[in-house]
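Sharing a structure below in structure tokens format, with a few things to ask.
The complex is shown incomplete by one protein chain, all other protein chains being positioned as in the whole.
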Amino acid sequence: MIRCNNDYSRGAHPAILKALEEINETSFGGYGTDEICETARKDIAKYLDCPNAEIHFVVGGTQANVLMIEAALTRKYHGVICANSGHINVHESGSIENTGHKLLALPAVDGKLSAEQIADEAEAFRSSPLQEHICEPKAVYISFPTEYGTIYSKKELREIRAVCDEYKLHLIIDGARMSYGLASERNDLTLADICDMADIFYIGGTKCGLLFGEAVVITNDEIKVGFRNYMKLYGALLAKGWLLGLQFHVMFADGLYFDIAKDAVEYAEIIKYECLKKGLAPYVVSDTNQLFYVMSKEMIAKLEEDFFFEVMDPVDNKYNIIRFCTSWSTTREEAEALADAISML
Amino acid sequence: MIRCNNDYSRGAHPAILKALEEINETSFGGYGTDEICETARKDIAKYLDCPNAEIHFVVGGTQANVLMIEAALTRKYHGVICANSGHINVHESGSIENTGHKLLALPAVDGKLSAEQIADEAEAFRSSPLQEHICEPKAVYISFPTEYGTIYSKKELREIRAVCDEYKLHLIIDGARMSYGLASERNDLTLADICDMADIFYIGGTKCGLLFGEAVVITNDEIKVGFRNYMKLYGALLAKGWLLGLQFHVMFADGLYFDIAKDAVEYAEIIKYECLKKGLAPYVVSDTNQLFYVMSKEMIAKLEEDFFFEVMDPVDNKYNIIRFCTSWSTTREEAEALADAISML
Amino acid sequence: MIRCNNDYSRGAHPAILKALEEINETSFGGYGTDEICETARKDIAKYLDCPNAEIHFVVGGTQANVLMIEAALTRKYHGVICANSGHINVHESGSIENTGHKLLALPAVDGKLSAEQIADEAEAFRSSPLQEHICEPKAVYISFPTEYGTIYSKKELREIRAVCDEYKLHLIIDGARMSYGLASERNDLTLADICDMADIFYIGGTKCGLLFGEAVVITNDEIKVGFRNYMKLYGALLAKGWLLGLQFHVMFADGLYFDIAKDAVEYAEIIKYECLKKGLAPYVVSDTNQLFYVMSKEMIAKLEEDFFFEVMDPVDNKYNIIRFCTSWSTTREEAEALADAISML
Partner (left out) sequence: MIRCNNDYSRGAHPAILKALEEINETSFGGYGTDEICETARKDIAKYLDCPNAEIHFVVGGTQANVLMIEAALTRKYHGVICANSGHINVHESGSIENTGHKLLALPAVDGKLSAEQIADEAEAFRSSPLQEHICEPKAVYISFPTEYGTIYSKKELREIRAVCDEYKLHLIIDGARMSYGLASERNDLTLADICDMADIFYIGGTKCGLLFGEAVVITNDEIKVGFRNYMKLYGALLAKGWLLGLQFHVMFADGLYFDIAKDAVEYAEIIKYECLKKGLAPYVVSDTNQLFYVMSKEMIAKLEEDFFFEVMDPVDNKYNIIRFCTSWSTTREEAEALADAISML
């Protein structure tokens, strides 16, 4: 069986295990105050072009999202605008509401929000005579890439940033699959661009070649206040913090983070091309390593003989949405095997 | 100026002030443990036909909603299905999310949810392979009447109840304007029917002739556990509890609660009839004391010379949605004055 | 039976009911935006000597405490220093923790905290190398008078204020029984002094002659932000807000608030004098309308034939702590009856 169901089904890039072994006998200070974390912060900072950015390492994506939103929303009547398909709205079991904040979920198109939608929501609050009775939008949460593998263009992101400036909203970017977004052929954004436009965002590790770990980057001074205290409060201050720092060091010292995602995205294109030839209907036209198609139950059953992939919501009695997902650990052989299987459906 | 903007702009029915005066010199035990509250509970119980029902008095509607949902949802990953137009979703500043629970808001038609919508949402959770990643629907919150003055029929409520039974969801009913709903010509429900179908609901007082106060009725034994503790925790255990009990006693001892709403609904019909004659477009066809129309800005300006009424969202540059609202304190003269003014627009 | 068990067992001062009746037919804008509330704010402001103070009316004391602390503590890792005997620590069922904040409870002497205790706690945090692992003290909560009827002197309050300034702590004062504290023979503070020293405090109404209601006063600009939003979020924005404004207007227009408490405190002294003659051991030497004695079970049983009073914790098999409480509604005859009964024990 070949796994094409997600990008977190294998351990880590070999360079990470090797580095772990090399420092296993060395002792360090706890909770991310060590010298390896410091080095890793510098490694990442090279790509940010923002001397003022503050970097923290946490274990997982739900933690990162909870912390980013908690830090950006200082009052409990603050809500966060998000796509109705956003991870925080559909796949975190209510973790944001558990912090007391309301999600102001807007209907997304292909997983994306438009600047106009955001402006309308913010304007509705600004012009309301009932501001004390409704939840105040204080931040916007988007994902790069989105849940559906699509990406925002530089132009789109600039427009969203302008709306955030106009309405004093913090821009929060969930970069769980950041490397795949940056590696997309259709991408025109750099990490520095994202850092320039977001108030707080995270660079995903778990789905991008690390054993685990995400790097939260804060550019807005207000949001920096007490971030480590929040990390402790939410159980996200890892005792052996250097385990996180080391992994990010391996990935960012020489750009490995960017290289391995390029392969994943290329392999996704191989599969995509075969789907196109086969005439399969894309559910969303993805830009990255996740592919969404509408497929008949027969085809699904056939493919499931040799491949793991995600069978999502039914479209009707005969068809389902499915997701293929390549990753940093996918090999060209695996991608070609899936492409072949599709061609023979 | 005549106020037709809401049903909470005057004090209380005179009988209530009279009763307050009569007992002002008497002393009582605190926090709702007094004999007047006990009497009031019996007065209400006559209409419930449910010996097992437990009754608590709280000060306001947001308090009642927070308490009902908190008591019905014992785990933080529990969410509550509601209409996207529901009071808890749009007019309570995020008070439910502040308790940690997610609102699963569905698109309402005329302020109402259908049994089918609820079943679809519950089924989506039941059949999901990702139950641990998504919020579990545990209750349904509806309003009788709704935010738009519409009411559920006995048949509709039975269907919703059946879905709740099928998916083990608690049914929560917000009755802030209960008396107006029961008084509607189109209503076929009694308080006993509502009590029979809801797990927990409240009978509104603030908007129905009391100075303030709502009576929460719990029929489900599980939900009764610790309700008074929750009242204390949320600052809803009024020290001089008899003030609440007394008001409900005055209203329910001889059915005054039902009588005064009938007048309000009749007066709304007078206004409605004139709007119909004038050819005004109803935004929603209301069944109770709230009326929603689409009106030109010129008409609005004209009416605003003599009347307070609520100007809501704009439809376009020329038209706005507006709300007229009669109440237990509206007089026939006031309603006729508004009707006249409309006829002369 | 004569009630000497608390100060919230009777309705309201007759002047309040009279005023309610006079305006019952008049209509007002909702949620505290009316002209009566505005007048009441001015009536109170006369005693505050602080043009910058902002005043809000809420229904009860637990609500007031939750709101004051929520508004003063903007980050969830902020805690509040309080007496271990403080109302928020022992009698609110965990309402503050329910907002997510930790109480840093210090051992009180006669219900009071000393400036030194507060400084020690704040210094322990300031000098800790583990600040991210411990809760940050951000505010001090004290009561005037305390749970044990004692009061802070001007000197003591100034010392506490100085510590708050030194450690950037907000000073929060719970004035549920404010009028009795101000009326004490041993008091040297005015409402203006308290307003000068607190960042936020409330002037109690429920226990001081109103049907219900507390007036929150905010002097610190930071804490004012969004207070009404928090009121809505916590179900404390009363629809008919003028009911609160009116009661405070009656009490503060001509100083009635201060007058009626003087009687209550004088009557407490009558009872106190008799206890002294009888040789009863005071549990705490109170300055106000609450008296705490250690009394044998036989004496308690005897007194309970004619009087309600609070029997608190047992001291041993034979003795209990008891509380007598006079109020604005206690008559000289009632106090003398209790004094007589004590003399005959």
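Each chain gets a letter, A, B and C, in the order it is written, and its residues are counted from 1.
Operating definition for what follows: a contact is a pair of C-beta atoms (placed from the backbone, for glycine too) under 8 Å apart; a residue touches a chain by one contact, two chains touch by 3 or more.
Values in this document were obtained by computation on a predicted structure and should not be read as measured data.
Student: Using the touch definition up top, pick the residue from B:D7, B:E54 or B:E136 that touches the left-out chain.
Tutor: Going through B:D7, B:E54 or B:E136 one by one, B:E136 is the residue touching the chain not shown.
Student: In the complete complex, the non-displayed chain touches which residues of subunit C?
Tutor: Given the touch definition above, subunit C has residues 76-77, 79, 90-94, 97-103, 130, 132-135 touching the missing chain.
Student: Quickly run down the residues of subunit B that touch the omitted chain.
Tutor: The list for subunit B reads 31, 70, 74-77, 100, 131-133, 136, 225-226, 228-233, 237.
Student: Please give every residue of subunit A in contact with the chain that is not shown.
Tutor: 3, 6, 8-12, 14, 17, 20-21, 23-30, 59-63, 66, 92-95, 98, 206-207, 211-212, 229, 232-240, 243, 329
The working rule: only the chains that are shown with their structure count from here on.
Student: Looking only at C-beta pair counts, which chain-chain interface has the most contacts?
Tutor: B-C
Student: Averaging only over C-alpha atoms, locate the centres of subunit A and subunit B and give their separation in whole Å.
Tutor: 42
Student: Nearest whole angstrom, what separates the Cα centre of subunit A from the Cα centre of subunit C?
Tutor: Between these chains, centre-to-centre, one finds 50 Å.
Student: Which residues belonging to subunit A are in contact with no fewer than two other chains?
Tutor: 76-77, 100, 132-133
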